[in-house]
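Heads up, one of the protein chains got dropped from this complex, but the rest are sitting where they should.
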Amino acid sequence: MELGLVGLGRMGGNMAERLLERGHRIVGYARSAANRKHLSDLGGEAAASLEDLVAALHPPRAVWVMVPAGAATEEVINTLAGLLTPGDTIVDGGNSNYRDSLRRAAALAERQLHFVDAGTSGGIWGLQEGYCLMVGGPQEAVARLEPVFRDLAPEGGYLHVGPTGAGHFVKMVHNGIEYGLLQAYGEGFEILKESRFNLDLGAIARLWLHGSVVRSWLLELLSDVYESNPDLQGIAGYVEDSGEGRWTVAEALEENVPAPVITLSLLARLASRQPESYSAKVIAALRHEFGGHAIKGE
Amino acid sequence: MELGLVGLGRMGGNMAERLLERGHRIVGYARSAANRKHLSDLGGEAAASLEDLVAALHPPRAVWVMVPAGAATEEVINTLAGLLTPGDTIVDGGNSNYRDSLRRAAALAERQLHFVDAGTSGGIWGLQEGYCLMVGGPQEAVARLEPVFRDLAPEGGYLHVGPTGAGHFVKMVHNGIEYGLLQAYGEGFEILKESRFNLDLGAIARLWLHGSVVRSWLLELLSDVYESNPDLQGIAGYVEDSGEGRWTVAEALEENVPAPVITLSLLARLASRQPESYSAKVIAALRHEFGGHAIKGE
Amino acid sequence: MELGLVGLGRMGGNMAERLLERGHRIVGYARSAANRKHLSDLGGEAAASLEDLVAALHPPRAVWVMVPAGAATEEVINTLAGLLTPGDTIVDGGNSNYRDSLRRAAALAERQLHFVDAGTSGGIWGLQEGYCLMVGGPQEAVARLEPVFRDLAPEGGYLHVGPTGAGHFVKMVHNGIEYGLLQAYGEGFEILKESRFNLDLGAIARLWLHGSVVRSWLLELLSDVYESNPDLQGIAGYVEDSGEGRWTVAEALEENVPAPVITLSLLARLASRQPESYSAKVIAALRHEFGGHAIKGE
Partner (left out) sequence: MELGLVGLGRMGGNMAERLLERGHRIVGYARSAANRKHLSDLGGEAAASLEDLVAALHPPRAVWVMVPAGAATEEVINTLAGLLTPGDTIVDGGNSNYRDSLRRAAALAERQLHFVDAGTSGGIWGLQEGYCLMVGGPQEAVARLEPVFRDLAPEGGYLHVGPTGAGHFVKMVHNGIEYGLLQAYGEGFEILKESRFNLDLGAIARLWLHGSVVRSWLLELLSDVYESNPDLQGIAGYVEDSGEGRWTVAEALEENVPAPVITLSLLARLASRQPESYSAKVIAALRHEFGGHAIKGE
C-alpha cells in the first residue's frame, strides 16, 4: 500500500527499506538531506517538505511518524494535522508516552483525523528480523494499515492490542521489562567477573544460549558484544534512559503495583550517571561525626 | 560410555533417558523403587544400592550424583567416597553451593577420588532440548567425561568453565540472573494487568516472542502458561527459593558488588511467603501514634 | 493577631487551640458542627460559612486552610479566592503537592491575593510540642504571618525556607525521609522479632532511646506503642500512603536522583496493601513450567 513516512533515521530508514522491499510505495520526509537521498536510493520517494509529502499521497492518507518522542513528535503531528484531510490517519511509531497519545488522538479526532499508536520494538535489527508492533487505536483505522504492519513485523509480530494509547502503553511496559532484564544480566556478569575463578564471560554468555533457562535475544547480543570486545573497552559505565522506564515506574505507582526490580533498574541508570553520590557524602560526613570514622577526601 | 547415576527423579530420570537414547550404558540408583523400575524400562540398569552400583561399574568409574543439594548430596557423596577406588570420579550435577563443592573436592582428593561440579540448567525441558552444562574441575577428569557432557547438552551447551567450584559458581549466578528475569517479567505483566486497557496478557506474551527486544525462552514458557491458564487459576502468589538466589546475593556482597535487582528479586520471594508483614504492622502502629492515621484492624 | 482558619479537624482543631492559648483571635470554619462547637468552647469564633468567616475578619485578612490535600483544598481555596479582597493572604497548611501550590499562587496573584505554603509537621503531638513549619512564599506575606508561625512552632521550629512552593516541597521531602525512617525501624524490629533470642522488642526500643545512635522521636513513639500494645494486637500490616511519598519519588526521578530507600519504602507500603502479588503468581507459574517446581494452590 501507500505510506507517508516522516523520520528516516536509524529506525525510520530501516523501516522504509523493509517496506520498499515488500512492494509498498513509500513517500518519505526527513530534515536530513542525506536521509532523504538514502530513501531515493532505496527506491522510495523523498518529499521536500511535509506539505509535499501530504500532496504526494492519495486520500485517505496514512502517515507514519518515526521521530524522537516528545517535542519532535509533537511538532510533526501538529503540522500534519493542519495539512491532512478528514479520513486520513497518523501513526505514531515512536516511544511516545501513552498519555500524550490519548491527548493527540482526541485533538486529531476533532479534525476527523485518525490516530494509531504503534509501539515498535526491534531496534537496529528490525530491518532484517522484523519489528514487533504493539498497535493501539480504533479498529477501522488499524485494519486499513494491516498490510504495512504485517510486512514490518515478522510472522506473529504484530498485534492490535487495544484502543488508542494501548499500543504505547504496552510498548512502555515492554521497555520497563527490558530495563529489568538488562540489569539482571548486568549484575550477573559483574558477579561472574569479580569471582575468584577468572571466568571467560563471553564463553559463558555463549554457553547459556544453548539449553539454559536464561537464554534470550538480549543474551545473544551480549555474547556478540563479548566476542567483538571481551573487555568492553571504550564503553563507559554510563547508561542513558529515554523515558519509557520512568514512565513505567510512574504508571506502576499510579496503579499501586510494587515493581521493585523495574524501579531499581531505573535507579541504577541514574546512579551510573552521577560522578559522585551526594547521599554518600552526607552519610560519610555523619559517620565521621558520630563515630569518628575516617573520611575519604575528595 | 559407562556412567553411574544416583538420583532418578525429575532431573536424573530424564538425563538417564537422554543418555540411553544416545547409546551410553547407565547404571542407576534411586531410593524410589518406581524410579528404579522406570530406569529399567528405559533400558538402563537399576542397582539395588550404592554398593551394587559401584560394583556394576568398571574402574575408573564415573558416578553422577543428581539428588537435592544439601544433606542428600552430602550423604550420597560421603557414602560413595567409601565405596569408590582411587582414580574414580564423582560428578555433582545438582545445585550445590560452590563452597561445598570446594570442600568436597578437597576431601575426595585425599582418597585420590576426582570431583567434578556440573551446574545443570534446562529443567524438565532438558530431555528434549538438552541441558546447559557449566562444568568445573580438573582438566583430566572433565575431559574423560566429555562424551557424557556432549550428549546431555545441545550443540554448544557444554563448557568447562574453570577449576573445581567454578561450575557450581556459574550455575549459581545463572540462577541469580533467572530470579531477576522472572521478577522483571512478573512486574511487567502485573503492570499490564492493572492497566486501564483490559489487555490480553497471553496474546502480548506471544506477540513479544516475535521481533521484540524482550524475547526469551522464559517468555516462551509464559506464553504457553497463559495459553493453557489465562487467569493463572489455582496458582498462589507464593514463590519458593531453592538456595542459589540467596547464595548469589551473599557472593555479590562478598565481592562488594551491588546487585539490587537480583537482591530485590529474592526479597520479593520472601515477601510472597509472608501472610502479613510485621514491618508494616510496626509502621501502621507508628503512623497512628504520630498522626492519628486510621489503622486497619486484623 | 487575627487569623481565619478553615478546617478544624485533628490538625486544625489543635492548631486553633494552640493559637487561642497564645492570645490570637481565631475565626474558624468547618463543615462539621461538632468541630465548630469545639472551637467556640475553646474561645474561638465559629463562622457558619466561608462567607461569614471572611466577613468576620479585618483586611488585610489571613486565612489558614487546613483541610485534606487535593480536591478539598482546591475547593476551599477557589471559594476563598472569590470572597477575599486584594491584599489578603491564603495559607495552605496541608500536605499539598508543591506544584499545585505554584499553580494556585499564580492564579491568586491575578486577583492580588497572596499565597503562602506552610508545610506542617508534628501530627497530633503538635498541640503540646508545637508544629514544625516549613514556609514558602513572598517575603512580605510571610513576614506578616510570623506571629502565628512563631506561636504554632516550638522555639526554632519555624523557617521561611524559600519562595512559593518551597514550603510544600520541603515538607514533601520531610515525609519522604519519614517513609524511609519508618521502614528502617520496621525492618529492624521484624529482624529482632524473628531472631532465635526471644527478645523483648519494647524494652529494646526503650533502651535505644538512651545513648544509642538510632534514637529519635519516632523511636520514642515506638517505645510507647510497645508499652501499651506489646504484640501490636489489632493492627493489620496494611499501610496507607497519603501522597507525599510518591511525590518525593517522582521528584527524585525528575531530578535524576537515585533514592532507593525512600522509593522502596513506598513500594513496601503498596505491597502491604496487596492480598496477593500477581507478579508472584506469574513467577510461581513459570517455575512450575520450566522446573516442575511445586505450586501452592490458592
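Every chain is named by a letter (A, B and C) in the order it is written, and numbering of its residues begins at 1.
Definition applied: contacts are C-beta pairs under 8 Å (C-beta built on N, C-alpha and C of every residue); 3 or more make two chains touch, one makes a residue touch a chain.
Model, not experiment: these values are computed from the prediction.
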Sole residue of C:Gly93, C:Gly165 or C:Gly237 that reaches the chain not shown, by the stated touch rule: C:Gly165
Options C:Val54, C:Val91, C:Ala118 or C:Met134, residue touching the unrepresented chain: C:Met134
Sole contact to the chain not displayed, among C:Leu42, C:Ala107 or C:Leu192: C:Leu192
Residue ranges of chain A at the interface with the undisplayed chain: 10, 123-125, 182-183, 185-187, 189-190, 193-194, 218, 221-222, 224-225, 229, 232-240, 242, 260, 264, 268-269, 271-272, 276-298
Residues from chain C at the interface with the omitted partner, ascending: 121-123, 126, 129-132, 134, 136, 153-159, 161-163, 165-166, 169-170, 173-181, 183-185, 187-188, 190-192, 194-195, 197-200, 203-204, 206-219, 248, 251-252, 255-257, 259-262, 264-265, 267-268
Contact footprint on chain B, counting only the chain that is left out: 213, 246, 249-250, 253, 256-260, 263-264, 266-268, 270-271, 273-274, 277-279, 290-291
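Quick note on the criterion: only the chains that are shown with their structure count from here on.
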Overall pattern in which the protein chains touch one another (line/ring/star/complete/other): complete
Chain whose mean Cα position lies farthest from chain B: C
Centrality ranking, top chain (CA atoms only): A
Length of the line joining the C-alpha centres of chain A and chain B, rounded to whole Å: 34
Interchain centroid distance [CA atoms averaged], chain B/chain C, Å: 48
Touching two or more other chains - residues of chain C: 260, 264, 268, 271, 277-279, 290-291
